[in-house]
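Removed from the display is one protein chain of the complex; every other protein chain stays in position.
For clarity, chains are labelled A and B in written order, and residue numbers in each chain start from 1.
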Amino acid sequence: MEAGFAVLIGFIFAASIYLMLSRQLIRILLGISILGNAVNLLIFTAGRLEREVPPVIPDSSLVPVGATANPLPQALILTAIVISFSFFAFLLVLAFRTYQELGTDDANEMRVAEPKGEARPPMGY
Amino acid sequence: MALFGVDYTVIAVLAPFAAALAAPTMVRVFKHNAAWVLAIVPALVFLHFFRYVGAVSHGETFTEGFAWVPAYGVNFTFFLDGLAVLFALIVSGIGTLIILYAGGYMKGHAQQGRFLSFLFLFMGSMLGVVTGSNLITMFIFWELTSITSFLLIGFDHLRTASRRAAMQALVVTGGGGLALLAGFLMIISVTGKREMADVIASGDVLRESALYTPILIMVLLGAFTKSAQFPFHFWLPNAMEAPTPVSAYLHSATMVKAGVYLLMRLNPVLGDTSAWMTVLPLFGGVTLLVGTLLAVRQSDLKMMLAYTTVASLGLLVMLTGAGSEVAIEGAVLYLFAHALFKGALFMVAGLVDHETGTRDLGRLGGLRKAMPITFLCAVLAALSMGGLPPFIGFIAKEVLYEGTWNLAGRSELLTAVAVTGNALMLAAAFAVAFKPFLGKPTKTPKPAHEGPVLMWIGPLTLALCGLAAAVGVGWSGPSLLGPMAGAVAGVPVEGDYHLIPAHIGAPLYLSLVTVAAGLFVFWQIDAVRRGMAGVLKAIGWGPDRGFDQFISLVVRFAGAFTAIVQPGKMQIYMNTVFVVVAAALLVPMIYYGEGPSMPTMPDFRFYEWLVLALVVIGIIAVLAARTRLIAIVSLGIQGFAVAVLYMLFGAPDLSFTQFMVETLSVVILALVMTRLNLTAKDNRPFSETISHMIIAIAGGIGFGALLMAVTQVPFDSRLSDFFAANSRVVAHGRNIVNVIIVDFRGLDTLGEISVVMVTGLAILALIRIRSRGSKVPGNPPTGGPLKPVSEPHPEVAS
């Protein structure tokens, strides 16, 4: 099963990279969103897969009964998911504001910080 | 000898630094007369080192100081032997006179205090160079002399020429300094010694080391740049942009000799090899000839002296590397003589400039009446420089000729070079000392008159010292010069010199030839100058222009290079990053030939296949979407499918969170994107589509293959086992994931909450703050004065 997930995750990574290579900010953002999913699935799979049984201890026992899914990756992903969503939200608003100020969502056209044909450094002494 | 546990030598070296701190205040209080008070400091330093003369002449050496950086084996130590003591005497002695001279020269200058301060900083640094024992400590002082030299050359900073000269000196000597650092570190590494006394006692260790050649190259680079050897000589004449006290002190008497000092210092351990005895005479000889030829071409007093300084440094390097004890004695005598006469002549040039307003030989004449004391100084010093009796320059010349004449091999060549150089130097010396003073008085920019006592006391003292050292050579020889030569040669040297030659031999005849030739050139100096000017014009290029070209080339290359690596286009940045990502993933696997082993067909159930397919379809739809809305909706489908996957594989909490996050993402995306007027299509050119696909697929394969390989390694589940075992028993929670989040790994959650909080604030800032278009962020648009913080602020959108 892990191998199957690995193939799927590889595909998701490829798709997100392809999106992020776009010059349109909005596609880069879509890529980032998908990238987050790929990473979370990756951590999930790296902790190995177990079908259906959530890591919850039954009321009648002190320890889980039988094999359960690995709880640690789930906890890590819960942290990561919230963080990556925060970043996504920030970047989205940033892209919006940038579009407002610069009038473009083409990342290649954003040349305010690093303008084209910048002044040469002074020569002489 | 120590005060409160600090050796006097340490205090002596640091005293000028203290004086540097005091100088500005002193000048504010006492005006230019502060020089009289401040000169006490170097005078006391001189007396301190003078006390060592007796002991050192008996072959004793001293290492004084304290442990400075024991964690790295660096001591703040100073080593005194014949070489160090005489150098320290020169530095502090001439330093005393220079401080006085500067008091007069810079009288009334708004920045006189700062100037004296820089001079003192240099003095302390130079003392540290010539007495430094620990190689690292010595190197620190070496660099400080370069920096103070930079500051002093550029002192008149409003002039472009000064700034250029300062930059040149910094680049040349600073670059050499870096090489020297490498050389010193290798010496330390090879010998295992850090103290000078131990290093120079290490015998053949360095000569026999495999690193000898690199060490030699590095040390020579340091020495040659500092001592202005051809082809690094060009910075020294340009350094004449500095006020004359600086030229007299740094750029003739002391700092430029640091390179020669270094060669002399290390001669016992680096010398006596064929490389040493080839390279030093070669570069020294060429420098001597180039320097003298360029000197007679000049018509500016200071420039003429500057080029003779270059020549003299060449002569010293040549003699140091000639490979005989007598040649070394000649070098030592000449070095001492040079410090006295050249320092004096520079101060004379400064006096003439100061009192007449010009240094141009063509505009000066007949000053002997108006400036008799200056004339006397000039004549005394010039006779010493010309190598005439009864001056120390004469004795030096006799000994150095004896040295070159008696060399095994190459003696004819080196002697001829030395004679030519000395003859031309005599001509230059006489031109400086006689031309302005003899003949008919000319009209000068300022009416000529004798300078103040502050200014002539220095040159007069030095010129008289040149006379006294020769007359009293029975004392100065064995006490000062012999011990120094001994330290350089590595064997005791008697120091038995005579003003009247003991026998009539080759040196005397060579002297006669030198004087005759020199006088001839002096007589024909105008013709020689014209001739040299013609030759130089024909050549057209020199390292001085080369320097400008070098800097310009470096800056232009830097510009072109930076335009390539930082082109300002986001897409190039992203491409590069993901190419590197793919390489990082794939290269190790290829390098080791250890890809994951071929997996068997995964045993997914039907509904699991369905969800997996949904993820893939969602993503393909995002990629292929023709409108934004479809892309967003497809993103949502993909996200929800992932959430279902979590549900199917035992992660309900995760699944729920994923649903939430995806829903929010889709909603926000839709909200934001409907406000934008964007082109929907992903219009990449075909070539880009292909290259991007290659990068993306390579990355995808890398991530997938690595994950496959990782999951094929047996899993170590002890963390989760522990959580399972203790979640309820100790932490009292049944949902293990929740227990991990709030208890076992509660700190992660604290960080996560912080991120959410900051994100909220950052988004608020993004939305609410509106730009005000300032050139300087945080400054009002005009760049005018700062405004106090006040409420309410108009720029904040309500």
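List of remarks:
Note that in this section a residue touches a chain if its C-beta (ideal position, glycine included) is under 8 Å from a C-beta of that chain, and two chains touch if they have at least 3 such contacts.
Heads up, the rule we're going with is that contacts and distances are computed from a predicted model.
One chain of this complex is left out of the view, and of "Sigma-70 family RNA polymerase sigma factor", "Multicomponent Na+:H+ antiporter subunit D", "HpcH/HpaI aldolase/citrate lyase family protein" or "Acetophenone carboxylase delta subunit", the protein name its UniProt record gives is "Multicomponent Na+:H+ antiporter subunit D". Shown chains touched by the hidden chain across the complete assembly: A, B.
Touching the missing chain, out of B:H157, B:H449 or B:R530, is residue B:H157. Per the touch definition above, the residue from B:F232, B:F375, B:Y497 or B:F703 contacting the chain not shown is B:F703.
The hidden chain makes contact, of the residues B:A20, B:V56 or B:L170, with B:L170.
Across B:L144, B:A428 or B:L454, the residue that sits in touch with the chain not pictured is B:L144. Between the chain not shown and the residues B:T273, B:T663, B:T689 or B:S717, the one that touches is B:S717. Summarising the interface, subunit A meets the missing chain with residues 20, 25, 28, 32, 35-36, 39, 42-43, 45-48, 59-62, 72-73, 76, 79-80, 83-84, 86-87, 90-91, 94-95, 97-98, 101-102, 107, 110-114, 118-122, 125.
For subunit B, the list of residues touching the undisplayed chain reads 68-72, 136, 139-140, 143-144, 147, 150, 154, 157-161, 163, 167, 170-171, 174-175, 178-179, 181-182, 185-186, 188-189, 214, 551, 554-555, 557-559, 561-563, 565-566, 568, 570, 572-574, 576-577, 580-581, 584-585, 587-589, 591-592, 594-595, 702-703, 706-707, 709-711, 713, 715-719, 722-723, 725-726, 728-730, 732, 743-748, 750-752, 754-755, 757-759, 761-762, 764-766, 768-779, 782-793, 795-796.
Everything that follows uses one rule, which is that only the chains that are shown with their structure count from here on.
Within the complex, the subunit A residues that touch subunit B are 1-15, 17-24, 26-30, 33-34, 37-38, 40-42, 44-59, 61-64, 68-72, 74-79, 81-83, 85-90, 92-97, 99, 101, 105, 107-108, 110-111, 114-116, 120-121, 123-125. Listing the residues of subunit B that touch subunit A in their complex gives 160, 163-164, 167, 552, 555, 559, 566, 568-571, 574-575, 578, 581, 596, 599-600, 602-604, 612, 615-616, 619-620, 622-623, 628, 631, 635, 638-639, 642, 645-646, 648-654, 657-658, 661, 664-665, 668-669, 672-673, 675-676, 678-679, 682, 684, 692-693, 695-697, 699-705, 707-708, 710-712, 715, 717, 719-720, 723-725, 727-729, 734-737, 740-741, 744-745, 748-749, 751-752, 755-756, 759, 762-763, 766-767, 771.
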